[in-house]
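Just one protein chain is left out here, and the rest sit where they should.
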Amino acid sequence: MNQIIDISLLNSIIRMVTPILLAALGGALCARAGLFNVGLEGMILVGAFGAVLGNYLLGNLGLAVLFAVGCVLIFSLLYGYFTIHLKANVIVVGIAINFLAMGLTTFLLSAIFHVKGAYYNKDMEGLPLWNIPILSKIPVLGEVLSGYSPIVFSAFLLVIVLHLFLYRTVAGFRFSSVGQSLIVAQSTGIKVRRYQYAAVLTCGVLCGLAGAQLSLGQVTMFAEGMTSGRGFIALVAMMLGQANPLGIMGSSLLFGLMDALSVRMQGLWLPTPFTMMLPYAVTIAAMFFFKDKSYLHGGSSSSR
Amino acid sequence: NDTKGRESAADDTKQKRVALITPEKIGVNPFFQIMDEGAKQAASTYKLEQKTLESADPNAIEENLRVAVAENYDLIITSSFQSADALKKVAAENPDKKFVIIDDVVDLPNVRSAVFREQEAAYLLGAAAGLSTKSNTVGMVVAMDIPLMKKWTSGFEQGLKAVNPKASFLVNYVGSFTDPAKAKEMALVQYSKGADFVAGASAVGDLGVFEAAKEKGFFTSGQDIDRTAIDPKHIVMSQLKSANHVVIDSIKQWVEGSFTPGVHEYGLKEDGVGLTYVTDNNPFMTQAAIEKVSQIRSDIISGKITVVNPLK
Amino acid sequence: MTTVLETRQITKIYGDFTANDGIDFSLRKGEIHAIVGENGAGKTTLMRMLYGMESPTSGDIVRHGEVKRYQSPSDAIRNGVGMVFQHFMLIPSYTVAENIVIGNEPARGIWFDRRLAARRIKALCDTYQLHVDPEQKVSECSLGIRQRIEILKVLYNGADIIILDEPTAVLTPLEVKELLVTMKRLAKQGKSMILITHKLHEVMEVADRITVLRGGKVTGVLAASSTSTAEISRLMVGRELEGVTRQDHAAGEPVLRVRSLGVEGANGKALLKNITFDVCAGEIVGVAGVSGNGQSELVQVLNGLMKADQGRVLLGGTDVTNLSVRRIRAAGLAHIPEDRYLWGASKDASIKENAMMGHYRKEGYHRLGWLKHRKLNRLVSGWVESFAVKTTSIYEQAQHLSGGNLQKLISARELGQETECLIAAEPTRGVDLGAMELIHRQLLKKRERGEAVLVISSELSEIMTLSDRILVMFEGEIVGEIRGGSVTEEEIGLLMAGGERA
Partner (left out) sequence: MKNWKPLLHSMIQPIVAMLCGIAAGAIVISFTGESIMEAYQELWRGAFGSLYFISSTLTRATPIILCGLGIAFAFRTGLFNMGAEGQMVLGGLAAALTALYIPGSGWVKLAVALCAGFAAGGLWSVLAAWMDMKYKVNLLISTLLMNYIATLFAGYIVSGPFKDTSGSAGLSQTSMIVQGAWLPKLVDGMSVHAGFLLAAGLTICSVLLFRYTIIGYEVKMLGQNPSFALYGGINRLKLMLFSMLASGGLAGLAGGVEVLGMQYRFVDGALTMPGYAWTALMAALLANAHPAGTAVCSVLLAALQTGAAGMERNTNIPVELSTVIQAVLILFISVKFSYSFMRRRKVRGKYESNH
């Protein structure tokens, strides 16, 4: 109680934030392509299940992660086909994808593992924890930045990669154009659909990683509905970060920090429900300061 | 959904039929899982036809109850507070049918109510933890901050303070029944605050607590059913709540013709709740502690120790 | 001269409406070919097919003697066809350079080489003598510059055929002049151009040949050197135009009085400074000025869409300064807005819903909050008829109206308010000759009824024909007030550019 912020808190934030961050980055790409993806929750769930299933079937962690990514790719392809080709309402498809993910993972859990609720095997291996050689030697920082799964490191690396991609490369530039104005992009001969599919599929890869981190990184098991609303938080982080990778990292970390603090504040003076409100309330408060709404607009208008 | 009861349906046309209606999908909840197992077991012992109906959401409970009545099941078992209101209506409308509710009370002449004294088992768990902790700090990761869970936290705290008044007790609420990742982080937080024992009371989240224990090498305990087999080095105890026992007991009484309405309590004495622990080479509890805990158990059964029900 | 592009019996049918009906059209190398026709004649539709945005229902597009099937604009672009749209296709938050190279970006590997882009654009500017600042944000550019960016974009993509759909509609006279010079220069450099415009003097000035469309059919292909505006307009409209005449009559009492109006901009710079003028009963006052010199702000303040920081506005004796739009309208002000898609209409709504805006709260059209639909229908149908708005039904969506027809509808709506004062901002932008005459005649009728009209237009000829008095705005101030008929276009032009009156 005396120390609310310590190194284990920071460790915990980074771990907890990774799935949200990854999914939010995926959501951002979709938003930039004009698709407001509320199906993130379901996609993470499929990723989480795919990772555990892959691990069980293939017995190799690397392949398990790939398997998870593959599973989510099928889902995102479905999402893309319905929204891009069949022009179905993006939000309805997103919600339906969430239902579908919930139903399928639960069904397959009992069909494949013959268990209900959760699959846990104490011999199942989780993702390895890495220490970056030189970084881990630095006194305090080293402790903060060491001992995570490769996915955690790659998530933060991806923030930089995506930032460079969106703002420095030709493809990224076109991506942004599609998000800024579909009509302009189309009139200049950009293959809009191709970019939309690319966004949706990349989002699938990222959600696959997010799920794998959740089920093989943070814990080593699959539980029905284990995403517990992380997909929606990712959606909020995406919007708050204005579909900008660095912004998303900031908003995810803000949310993570508040979430971790709310855990530590339990039992101090406020009733628990109120401490649990903290991350949501602070996120709303944060919006008083971030007002540029360029991409949010895409979200709300594409839904009509 | 298929039952053993059906297989033998051919040879006995006047077979009695039992329906079990869970208030939510059985899915994540071991409490309902063992209830289902108990029903199936009793069905095969007493040659009954049995069907389990899972309710997708609270509104489906009443629906399922009515369907069970309409399909003329002879005994209808349901459970938990979510079902109480629905059962009150349905049971009052069908006075000829027999009903059982587990874990809540419905005061009607055709309803048998079975409730648990979870606080007694929690008391034992708290006492065991209090006797064994080296750091004098123990914790519990709880699913939700709702009154029901006070039976766990309060019972645990009573037992803990009784044997070790100086020990401090940490509690964290996950806010969900299905979030092992968050439960794990909470267990890690408690560990970082010095807890060497963290009890799991967060449904599926417990698996996350177990993992944290394995990773950091502290001790933990499970819920409802015996979880120690998963990892006896760290999961050293399990607080039992034998819904299967209660289901079997209810069916047995009914089959034997001694179905009695009213409230039936299941505590340590009735074997409805209990505590199990790793018996050989328990790394957390000393033999002395184990003996002390069994002493407390008999004291509770004999009434020498009374565990306060926090909800009364 | 060689023919670079040709259509053979091209037809486009929307639902049961034939927008283009068996059109034969040809474009020669180095030629400027004007396409004229009334609103809704099918000019844009034809261009959209040439540019691959629509596929023809039947007929062929022939390029260099080869039949082409464009699946998308990118096919057309690859074939050297470029188009500048009526509504600019630019991303305002991007720089000029980014907008030009989009779709065809200079790259080093996967990286977007913005510096190379800027250099290429500099070179392009020099070749065609069209100057822009590559680093500037498009949102900060004037309409004239945006137009130039669009042309550069087309040139950058290597087009040798450039389609310009009503490029001059939004430009100031000076900008128009520059554009026409540019076009001639490009034609000399071997580019072929298709120009769509409603202004026949522009056609006569630059075009080599003219194709006239009416009702989706070609009614004539003329050589500019051997025709007259009268002939063209006869082919367009199918009848002689009468021309508008203005009777002299004395103005009455002031209706709209504006006193030392001022508005601060976001950066502390004044958008409007000390504006004072009157508009009297039975008078049309014109406001001339290069767009972006405060005319839009003036109109918005008068209407209550923008708040004034100083000064007062009096309407028929009541002080309406900074009142809500509804109160100002109720006090007797109607307003034809300058941007019909932004302010003037809802594209998704029906013609009727668009037309009843501002009327439905009037006496007789509602009771206890319920609309009297039958009366409204009659009102709107009446306008559709008297203004000859081309539509199948008043329940049709407004987005299916061509620009000119929508403008007629908006004018009808605002003239129908029958207020003692009307503000008409760019009332005939993008409107064909017949419709322009119609609107002008209605504005003059209003004047003759003894009502006040304030006309804001970047089209000097329009101001000159209509106005009793002309106010010239420059950088948010009124820099000159002239009696109508007493000056030449050159003199006003000088004032508009910030010079003193000679």
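Quick notes on this structure:
Read from first to last, the chains carry the letters A, B and C; within each, the first residue is number 1.
By our rule, a residue touches a chain if its C-beta (ideal position, glycine included) is under 8 Å from a C-beta of that chain, and two chains touch if they have at least 3 such contacts.
Quantities reported herein were computed from a predicted structural model and do not represent experimental measurements.
Across the whole complex, the hidden chain's contacts among the shown chains comprise A, B, C.
Contact with the undisplayed chain is limited, among B:A92, B:A229, B:A288 or B:L311, to B:L311. Among B:A56, B:A92, B:A229 or B:V308, only B:A56 touches the chain left out of the display. On the side of subunit B, the interface with the absent chain consists of residues 1-2, 25, 53-54, 56-60, 62-64, 66-67, 81-82, 84-85, 93, 104-105, 115, 145-148, 150-151, 311-312, using the contact rule stated above. Residues 55, 69, 303, 305, 324-326, 328-329, 335, 337, 342-349, 353, 356-358, 360-361, 366, 369-371, 373, 393, 395 of subunit C touch the missing chain (whole complex, contact as defined above). Residue positions on subunit A in contact with the hidden chain: 78, 82, 86-89, 91-93, 95-97, 99-100, 102-104, 106-107, 110-111, 232, 235-236, 239-240, 271, 273-274, 276-277, 280-281, 283-284, 287-288, 291, 293, 296, 299-300, 303-304, in rising order.
Just so we're on the same page, only the chains that are shown with their structure count from here on.
At the centre of the protein atoms shown, by the Cα-centroid criterion, sits A. Look at where the CA atoms of subunit B average out and do the same for subunit C: the two points lie 76 Å apart. Distance between chain centres (mean CA atoms), subunit A to subunit B: 35 Å. The centroid of the Cα atoms in subunit A and the matching centroid in subunit C are 47 Å apart. For subunit A, residues touching at least two other chains: there are none. Listing the residues of subunit A that touch subunit B in their complex gives 1, 6, 8-9, 12, 15-16, 106, 116-118, 120, 122, 214, 218-221, 223-226, 228, 260, 263-264, 266-267, 271-273, 276. Interface residues of subunit A facing subunit C in the complex, by the touch rule stated above, are 168-174, 177, 180-181, 183-191, 294. Across the complex, subunit A is touched by residues 53, 72-75, 77-78, 83, 85, 89-91, 93-94, 98, 102-105, 107, 110-112, 153 of subunit C.
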